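For this depiction, one protein chain was excluded, whereas all remaining protein chains were kept in their positions.
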Amino acid sequence: MLGVIYALVATGFTLFFGVMDVIKFSHGDVVMLGAFTALATYAAASGAGITHPALLLAFMLAAALGVMALLGALMARVLVLPLRGAPAINVLLITLMAGTAIRESVRLFYPQGSNPKPFPRLLPEGAFEAGGFTLRYDSLILLGLGLAAIAATGLLLERTRLGLAIRAVAQDPETAAVMGIPFRATVLATFALGSALAALAGVVNGLYYSEVNFGVGLLLGAIGFSSAVVGGLGSVWGAVLGAMVFAALQTAGALVVPGGSAYRDVFAFGAVIALMTWRPAGLLAERSAERV
Amino acid sequence: MLEVSGLTVRFGGLTALDGLQLRAAAGELLGLIGPNGSGKTTFFNALTGFVPVSGGQVRFDGKDITGAAPRRVAACGIARTFQRLRLLSELSVFDNLMLGLHLDLPHGPWVNLFARRRLAAAVRERAAEARELLAVFSPALAGRLAEPLRALPMIDRRRVEICRALVRAPRLLLLDEPSAGMTPDETAALMDDLHAVKARRPGTAVILIEHDMAVIERVSDRCLVLDYGRRLCEGSFAAVSRDPEVRRAYLGEA
Partner (left out) sequence: MPVAAWPALAAVAIGAGLAAALLLVHHKAAVLAVLAVGAALLVVAQRTRAGERAAASAAAHPRLVPVAVAACGLGLVMLLREDNFALLMLCTVALQTLAALGLHLQFGYAGVANFAGAAFLGVGAYTAAVLGGHLPSVLVLVTGAGLAALAGLLLALPLLRTRGHYAALITIAFGLLLRTFLEVNDTLGGPQGLKVPGFTLGGLAFNDAIVFDEDTEWSFYVPYAVLALALLGATHVLVRRLERSWIGLALDAVRVDETAAAAFGVNGGAWKIAAFCVGNALCGLAGALLAMVTGFVAPPSFAFGDSLVLVSIVILGGIGNPLGLLPAAFLVVVLPEKLQGLQEYRFLLFAVLVILVLRLRPGGLLPRRLRRWPGLP
């Protein structure tokens, strides 16, 4: 389950990297902002008298995904595209700072932003028992939602013209441009897509834990990035694989290391560092060699 | 001096070099020509350790340097230029030249941080040598040692790159398409530069990759034609340019 959330975040990272050779460090905070946008929409919508959970959820998702998509495109336009010629470190830094700005803005400007805020329970309660296993209905729905989104993204990349454009630009921007694919528009679309996925991850996260917290972006961002890297930056299936691996590492860590869950993140990150030392390009890497 | 036998380089399913056979002797300028994609730059990259070698052997002065890392190749006295000019444009001309001298320069903390007067003297000495080397190609260029590299026109940048390769008096010099992107006037100047290199360092072997046949014709002692990673033909430029196989490779069916 955790893996699905991570996968949603990781896919965004991998898309950004593929298209622009950029690590958008603000991604994790976009996830968090997506969750908060949904929360705000909830407050507004229920204030307006809407009470049906499915309807509320629909509004929240629409708002969160829409606003984040716009934000993603805006960030691409203002922060990333103009820095194309600059050393890679600059882009890294600017997105890192953008993430910080988002995080601090939420903390400061959202009412009571620095405290964890309860997320509305909009999914059916109750669970489904079968032979000793308990599967909560809401977990199932969220799992389904997440997997559907990932599958939809995969399909979009493989089957649609936009997907083709994204993959073309990721492989070879110059040739793609020569072939008539609009570079800027594709980049903006990619960032919008990745950010929408992030928003979904935020909402799913909120629904799952029934709570959102302004600081969740950092950790999720680091995890998402690690997952994307482990799977091989640029490969969507790699990102999914990496996410699952990370979630598994965390679970293993909680079990294996004495003193358990506190050290779980230490274990997982340590394992990621080791993995990257062993396989620098990732598990499902698309190696890109530098022309000498 | 350089003996290459059976050199093979494979990238996945693509064979870039296929059992290449090549020799270069001291003092000669060997022109390496061939259609695009025939493996010329790949040969340089394999020789200097930037690309893994799948088979064959490379011997330099009797030593086996097959697959050696770039640093070791440089230490043996082999220097190169790059197809895509690889200079440090934010730095000065002098800084760029000194990179070529890296293996001969001291890098210990005492010399660099504390014995400053000695460092200053060494720097002055190297600067004088650098000016002298640049003057071989262009006296005007020699006066621009302290300027940022990005202030120089293309032909001067190429000269700096060639000088960077020459500054440690290499035994083998590899030049990768130095005339790329140059006007006819600049190319003519380049040809004079290459003659000057031969005159100044008569013991050095040079392998020159070129597309501009006029340059090859004027400066090379011998030619080797590459096609699909294999040696197609070898000999003087005149002989090679008359060879029907070569004409077919370049121009298609006669």
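A and B label the chains in the order they appear, each numbered from 1.
One rule holds for everything that comes next: contacts are C-beta pairs under 8 Å (C-beta built on N, C-alpha and C of every residue); 3 or more make two chains touch, one makes a residue touch a chain.
The model shown is predicted, which means the values in this text are computed figures rather than measured ones.
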Contact with the hidden chain (one of A:Leu164, A:Ile181 or A:Ala222): A:Ala222
Sole contact to the chain not displayed, among B:Leu14, B:Leu113 or B:Ala238: B:Leu113
From A:Val31, A:Leu56 or A:Leu83, residue that would touch the chain that is not displayed: A:Leu83
Residues in chain A touching the chain absent from view: 17, 23, 78-79, 82-83, 86-90, 92-94, 96-98, 100-101, 103-105, 108, 218-219, 222, 225-226, 229, 233, 259, 262-263, 265-266, 269-270, 272-274, 276-277, 280, 290, 292
Chain B residues touching the omitted chain (full complex): 48, 50, 69-71, 74-75, 79-80, 82, 86-88, 90-92, 94-95, 98-100, 102-103, 105-107, 109, 111-113, 116, 119-124, 127, 146, 148, 164
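To be clear about the criterion, only the chains that are shown with their structure count from here on.
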Chain A-chain B separation of Cα centroids, rounded to whole Å: 47
